[in-house]
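This report refers to the structure that appears directly beneath it.
A protein chain is absent from this complex, but the other protein chains hold their places.
Order of writing sets the chain letters: A and B. Residues in each chain are counted from 1.
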Amino acid sequence: MPTLTKDVVPGLIATGASCRIDEDVAPKFKPGDAVVTRNINPVTHTRLPRYVRGKRGVVERDHGVFAFPDTSAHGGGEKPQHVYSVKFSFQELWGEDHAGNMYLYIDMFDDYMRPAS
Amino acid sequence: MNGIHDLGGMDGIGPINPEENEPVFHSEWEKRMFGMFISCFAGGHYNVDEFRHAIERMDPAHYLESSYYEHWLSSLETLLVEKGVVTREELDERKKFVAMEDA
Partner (left out) sequence: MAHVHDHDHPHNKPLSDVELRVKALESVLTEKDLIDAEAIDLIVETFETRIGPRNGAKVVARAWTDPDYKKRLLENATDAIAELGFSGVQGEDMIVVENTDAVHNIVVCTLCSCYPWPTLGLPPVWYKAAPYRSKVVKDPRGVLDEFGVSLPEDTEIRVWDSNAELRYLVLPRRPDGTDGMSEGELAAIVTRDSMIGTGLAGAS
């Protein structure tokens, strides 16, 4: 029998499947921390887009612990870790000729960042 | 992977062209595709990260030319074949049969 039958559909759609993990993992960063994103170029799956690699940003918010897509996509397990909203200026991302009042917010996993020194 | 899907910041891709009063689905096959995606996800045949990565592995030129539900179709075929749920031959044979019946 198929897993998803008609009677299961409403509950499934209304509940979904959160990738949030209820596990006590220590955060490596906290709001206000200055960070640099890692310059990684795996040939496998990653949710770290090229345009934010090696850029300086500031942690704005800790979203909690989630499964790590880079391992989860390849049978490597969930590798639970914190995800943060991180703020980057357009001048940092695209150059100093960009307006100073434009910002990019993106969600970064612990493994995508290191502290800015 | 540094694939075609990683589009942020590329220039010259073209106009956005929003469609007025766009329907939820544009054709019958998109509806079936969407339903199969949800059904197979619920069936535990893949996780969302595997699904996204299978889209990223599409031929890059075709990725840009095809609609999003075709990306989903491509990903679903790829994963179900890789995980041994179906074979490529089964899908190809059935496609020929459907085409013959349609003719």
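The rule is short, and it goes like this: a contact is a pair of C-beta atoms (placed from the backbone, for glycine too) under 8 Å apart; a residue touches a chain by one contact, two chains touch by 3 or more.
Bear in mind that the values here come from a model prediction, so they are computed numbers and not experimental data.
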Chain not shown, touching residues in subunit A: 1-2, 4-6, 8-10, 12-20, 47-49, 51, 63, 66-67, 69, 83, 85, 90, 93-94, 99, 101-109
Subunit B, residues in touch with the chain not shown (by the definition above): 5-11, 13-19, 22, 24-29, 31-36, 38-40, 43, 45, 52, 55, 64, 67-68, 70, 73, 76-77, 80, 85-86, 90-92, 94-95, 97-99, 101-103
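Quick note on the criterion: only the chains that are shown with their structure count from here on.
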Contact set on subunit B toward subunit A in their complex: 1-2, 6, 8-9, 38-39, 42-44, 47-50, 52-53, 56
Complex contacts: residues of subunit A adjacent to subunit B: 2-4, 8, 12-13, 19, 41-46, 49-52, 67, 69, 72-74, 93-94
